[in-house]
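In what follows, a single structure is set out as structure tokens and then discussed.
The other protein chains are all here in position, but one chain of the complex has been omitted.
What follows is chain A.
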């Protein structure tokens, strides 16, 4: 296992990139600590797979350096880096048995037959396919195939990191949950460095200790799931994480008050240096619906099971609020923002507010 350091990595698929928009990956500097479980989260085309392929060595970055345990590996091949990778679609060798599939990476590296056998049997136990060893791999279900892909990484005891590229895309929903918890178990027991690419926030938040949110070729926030929820550093993180996403409303700020049209909202503190376009972000979980506060027009109520999502219009802006399953909406509905959930953004980036204690903000 290794500590993976990205030093000013930039990548473009074009031969002569000149503008910022030519880069699939704009500039990424980050350290994946040894034994950590990380998720790279972002929408399609944000550069997360590019970043993963750069770590695994399938792609060579156009600029920057990559270090494993402080050794530069930028120029090394995938094989020399000793990385395991699980792909979106299960990659198995159809004609081989499950056993041979797992033995394949070891045999290719010239490992002694006795060691191959020992490692393969251990790995079969780890991924729970010991009873399937002699079966041909082609007849297995998608989740078993994906386990084999993972097993081919685990079987090499010396891998530096295990990378996952949206590995649960083709898995049935109920198996997704099972596989994800098995992955977490493996991580706890053996302490692999794992990097997991996904565009599914639930997957990212449940799998990883640290979530790296990517947007438009760059990292916008790195933090624990709680950080991403409570303190989104960028309005994109607010939108992207949470269901429904964060409400973002354009406001004018003076000291510790924000004005939205004719409404005045009390902020928990005075934002420092709120210049440019200023916006107020508040998650639907922190919007209270009642008889007090700002008058709104309710447009729609969606009952999603455990709670209801209220869609309303406030000063001509759409706003969402989450209320309890049994709560009712009064005849003249009003909304109030819980100060604990208010964040202020200047040109889409979060600004600190004086007088408010920041907790757990690692970004």
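One rule holds in what follows: contacts are C-beta pairs under 8 Å (C-beta built on N, C-alpha and C of every residue); 3 or more make two chains touch, one makes a residue touch a chain; residues count from 1.
Note that in this section contacts and distances are computed from a predicted model.
In the listed set "ABC transporter permease", "Xanthine dehydrogenase", "Aspartyl/glutamyl-tRNA(Asn/Gln) amidotransferase subunit C" or "Cytochrome c553", the entry agreeing with the UniProt name of the missing subunit chain is "ABC transporter permease". For the options A:85, A:123 or A:235, the residue in contact with the chain missing from this view is A:85. Of the candidate positions A:16, A:44, A:70 or A:108, contact with the unshown chain belongs to A:108.
Across A:12, A:149 or A:210, the residue that sits in touch with the chain not pictured is A:149. Interface residues of chain A with the unshown chain, by the touch rule above, are 53, 56, 58, 77-79, 83-85, 87-89, 91, 93-96, 104-105, 108-109, 138-139, 149, 152-153.
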